[in-house]
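Note that one protein chain of the assembly has been removed; the remaining protein chains are unaltered in position.
Chain lettering (A and B) follows the sequence in which the chains are written, and residue indices restart at 1 in each chain.
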Amino acid sequence: MSAPLLEVDGVGKTYAMGGIFSRQHFDAVADVSFTLDAARPEIFTVVGESGSGKTTLARMILNLVAPSAGAVRFRGTDLATIRGRRQRLAFMREVQPIFQNPFGAFNALKRVDRYLYMTARHFTPARGAAEVEERSDRALRQVGLSLAEIKGRFPHELSGGQLQRVAIARALISQPALIVADEPVSMVDASLRVSIVNLFRALRDELRVSIIYITHDLATAYYISDRLLIMQKGRVVESGDARAVLSHPQHPYSILLKSSVLSPDAAGRDELTASALPLAEDTSVQAL
Amino acid sequence: MLAVLRDLLRYNREFAAGAALMAFVLVISALSFWSPYAPQDIYLVPPDVPPSWAYPLGTTSRGQDMFWQLTFAIRNTLLFGFAVAIISRILSLVVGLLSGYLGGAVDRVLMSINDTFIVIPLFPILVLFYFVMRDSMTWALLALVMAGLGWAYDARLIRSIAMSLRTREFTESGIFSGMTTRQIVTQEHLPYVLPIMFSTTMNNINWSIGLEVTLSVLGFTNVDTPTIGVMIYWANQHTALVAGIWWWIFFPVALVVITFIGLFLLAVSMNEYIDPRSRLSRMGGAPS
Partner (left out) sequence: MTAALAAASPVRRATAPPPVLEVSDLRAYYQTRYFGIEREVRAVDGVGLHVAPNEIYGLAGESSCGKTTLIKTIAGVIRPPLNVVGGSVRFRFGGGELSVYESGAAALAAIRWRHLSYIMQGSMSVLNPVRRIRHSFVDFAYRHIAKPMPAFWQIVRNHLERLHLQPGVLNAYPHELSGGMRQRVTIALATVCRPEFIIADEPTTALDVVVQKGVLAMIREVQRELGSSLLFVTHDLAVHANLTDRLGIMYAGRLVEEGPTGDIFRAPLHPYTRHLIASLPRIGDEAPKQGLGGTPPNLADPPPGCRFHPRCPLAMPVCREQNPPLLPVAPGRRVACFAVTSETVAGAAS
């Protein structure tokens, strides 16, 4: 195994709950570890429901939140040691995010091409307007768009699928080694979802970008992931080769999760029956 | 910009009415530059003449022409209002946006200063200022003091907007596009704060004019500089109402009421125009 690209080493994040005097703590993420290999780009999926800590984990990898235990190392550098604008820019050049809501990823009152130009100016040697546009166009072509289509457009003039592609193109401009995508298709229409997910695969194979794909959707996870990690309440319950884990889940939670996925093949079979369902999962009044 | 103004005048009756009222007030104040009399001189014309052809608004018991005196008074009052509004807006914008975006220690320090300004009682402080400064209490100094006391509420308001903007995804897109804090605050967040800025500006002008009138009426300002409040102060000194010199009180009050209504109408209509949601609709965004 060559040098690791990303090491997530026993990270945890604890939030204090209640007022100043309360000593209650809440583990959003507890003891999560995994490693991505620099030489072998892959799509690494983190599966979890709301409250599983998957978004907090993503934010720690993006260095937007500092872990309260353990460390995240990118190319051997502990993210906690990053200081100053120069080091932060160097980190962001290599690690870029894609967010959940394509309509929220760009300021509604600004043109979307602006974000592409900004990224090109800050992270590439491009300086002049022509050079910056050239870089933006190249990134847009990698996602099946072109600058001509989006130049001067406001977010509301583009569809959700187009915006999500622009968001991906923006992330690609700096030629990063790792993209962290937090629920990138959960708000994209079904007809476009497959295109976006296919695009991730193309990025991995052609641009050799590793992708951390965070989702609650087991079906797309199965469709594109190489490896996968299932989280529940901040802890990893199962991990391994994506197809193997999803075909034969071992942990009770993974089994429950898989059995809860509604299959489109059930049409007309009327398989939904209340008696077959465990109600225990949420009948109790929660303390939280 | 001109097209925007034309559209506003054509399609928004509140704006048209507000603009007409303010234009009237501004014309009156501009006329002061052609006044045949100096503002401080007294006993230039026969005193206590009711409104007539020679003196359209009558004359005061101090032998001043009401009309020309009023042009100086409203000019000073407006200038005072604008000065206070501009200085206090800049303070509240800087404090509110930075505090909301940066959070943490910066936020705590700025907000503790902010809250101090919110809780200290305004009026006694201003009166105290007058007694301390006495003769050196010019209107510029009073404007500075009022601006220093008038920014805190709105800074808190702006901070709350900036805090919610910070958690929006486009802010993170900005961060990962390599934008600096200044760029994010001024280019990404400022447009969302502007509508509230505009309406608070109008409110703040109203507030400062009101307070200035109050202080002047009570004689707690430099009574040599004619303002609306100072005019009423002199009218009271000469017991104008008892003596039946009603025009000495009526015209200043009427003019200040016109100013209030004009500013209020402008605030309301500008707010509607500049609001991001209505702005998006006009640009052709989603109807929701």
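Here is the rule we go by: contacts are C-beta pairs under 8 Å (C-beta built on N, C-alpha and C of every residue); 3 or more make two chains touch, one makes a residue touch a chain.
None of the values given here were measured: they were computed from a predicted structure.
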Legend entry - Contact set of chain A toward the excluded chain (per top definition): 49-50, 158-162, 187, 189-198, 216, 218-220, 222-223, 243, 246-247, 256-258, 260-269, 271-274, 276-279, 281-283, 285-286
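Heads up, the rule we're going with is that only the chains that are shown with their structure count from here on.
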Legend entry - Rounded Å distance between chain A and chain B, as computed from the means of their C-alpha atoms: 48
Legend entry - For the chain B and chain A complex, residues of the former touching the latter: 168-170, 172-180, 187-188, 191-192, 276, 279-280, 283-286
Legend entry - Complex contacts: residues of chain A adjacent to chain B: 62, 64, 85, 89, 92, 96-97, 99-101, 104-110, 115, 118-119, 121-123, 154, 156-157, 167, 170-171
